[in-house]
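Missing here: one protein chain of the complex. Every other protein chain is in place.
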Amino acid sequence: MYKNMFIIVLLAGLGILLGSFLLTHHANKALPELPAYYADKTASEVGAANVVTAVIVTYRGFDTLGEVTILFVAASLIAMFLKTSKAPKDRHPRPSSVILSTAQKLLFPLIVLFGVYVFTNGHLTPGGGFQGGAVIATGFLLLLMANPQAEFKHGLLNFIESISGTSYVIIGILGAILGLGFLDNRFMSLGELGTLFSAGAIPVIYSLIGLKVGAELSNILHHLNEVQNEA
Amino acid sequence: MEIRMLIGSIVTLIGAIFIFLGALGIVRMPDLYNRLQSGTKASTLGTILSIAGIGIINPAWAGKAFIIISFVMMTNPVSSHTLARGAHHLGIPLSKKTVIDKLKEAEANEKKEEQ
Amino acid sequence: MVEIILYIAGGLILLGMLTALWRFVEGPSSADRIMAFDAMTVTSIALIALIAFFNNRIIYLDVALVYGLLSFTGVIVIARFLEKGL
Partner (left out) sequence: MVVIILTIVLGLVMISMAVTALTAQRVRAAVLASGIVSLIASIIYLLLAAPDVAMTEAAIGSGLTTIIFFYVLNKIRRSDV
């Protein structure tokens, strides 16, 4: 009883607070100080047409490094936990139909190509490394759907993942040595605003992140696929 | 100029009507397989026409619109085929008015050949 | 004139999405729900294209591109889950 009364009073108070906020709120059209700085200076300082990409990769580059590390730790933990369980190898999933396997042959290169487009054009259009990596992983998922017992080359995936992760950090250190600070993109030429080869090191960094995320997510999907039991 | 934009908007409107009719079919049809029929065919055609209309209105967007159309045409039939096959294997009943079930016959034939 | 026709089209598309949602809530089996989900995703591609037109930004079409290429894998996974082929 008292608990319900408490909840009702709490909700009413919250409603009055939010309602008074909504009634007295006036939209402020002018940008605050920090977003105004980003909107004005991105094109001249970093050379990227997409402001969000410039913020993610350059101004807040350290944050992105942390995100990549989190994903790496998650992938490693999943691999560790799923490797220890002795899964029965002789499972018999229902084979896929002819239409699905034909469509997989047709669509797999297209999906991987689209993923590459997403992460190489990250500084021009929406998208970037994480989205492109997820698209590539979806392509590998389609491969697993058409043939559930397909085997990826784990060595190759791990190689791509570790090489791209290491090069990402090396490029960051190069920025610290040749440019102004860690993950600075201006040690390569900025180029012309709006073209593919512009914005210094941003396309390179985003390509590396895309390859790393794609390899990690594909590895996770393959590990999940390996431990499926026969129902 | 004006004529082209008018044509494009009418194409988009036809596509939207197809989408709405497809959604109506999803609600009204008697069993799952008929619903899949209307839900996939009509929705795919409606989406294709809508995006083609946008591409006609804005010729600079025609390239990207064409890519989206080709993707939708390639992917959507595959997913609905797989869903229909899975539902048939799951044993979801057909409506009482259905007269022919080729997939059942084919599976029975396969079983006979295995034995 | 053109904008009025496109507003009507957008309203019809939104109505179609809501109608498909009714099947999602009602749907007797899981396959019905998945089909409604698929129809809503495909319909949302058209809605995204209209939003891109009204905002006059071509880059919004990239989101529609992602939906056009990726929405079907989810449906395939769930269908394979239903037919025990995962």
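Going in written order, the chains are labelled A, B and C, and every chain counts its residues from 1.
Assume contacts are C-beta pairs under 8 Å (C-beta built on N, C-alpha and C of every residue); 3 or more make two chains touch, one makes a residue touch a chain.
Nothing here was measured: the structure is a model prediction, and the numbers come from that model.
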Displayed partners of the chain not shown (whole complex): A, C
Hidden partner chain, touching residue among A:58, A:198 or A:225: A:225
Residue numbers in chain C that touch the chain omitted from display: 7, 10, 14, 18, 21, 24-25, 30, 33-34, 37, 40-41, 44, 47-48, 51, 55, 57, 59-60, 62-63, 66-67, 70-71, 73-74, 77-78, 81, 86
Interface residues of chain A (partner: the chain not displayed): 50, 52-53, 118, 126-128, 130-131, 134-135, 137-138, 141, 217, 220-221, 224-225, 227-229, 231
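We adopt the following convention: only the chains that are shown with their structure count from here on.
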Contact-richer chain pair [A-B vs B-C]: B-C
Whole-Å gap between the CA centroids of chain A and chain C: 23
Inter-centroid spacing, chain B versus chain A (mean Cα positions, whole Å): 31
Residue list for chain B, restricted to those that touch at least two other chains: 71, 75, 78, 82, 85, 89
Numbers and ranges of chain A residues touching at least 2 other chains: 94, 96, 100, 110
Complex interface listing, chain A residues touching chain B: 94, 96-97, 99-100, 103, 106-107, 110
Partner chain C, residues of chain B touching it in the complex: 5-6, 8-10, 12-13, 15-17, 19-20, 22-24, 26-27, 32, 35-36, 39-40, 43-44, 46-47, 50-51, 54, 57-58, 60-61, 64-65, 67-68, 71-72, 75-76, 78-80, 82-83, 85-87, 89-90, 92
Complex contacts: residues of chain A adjacent to chain C: 93-96, 100, 110-111, 114, 118, 125-127, 131, 135, 138, 141-142, 145, 148, 225, 228, 231
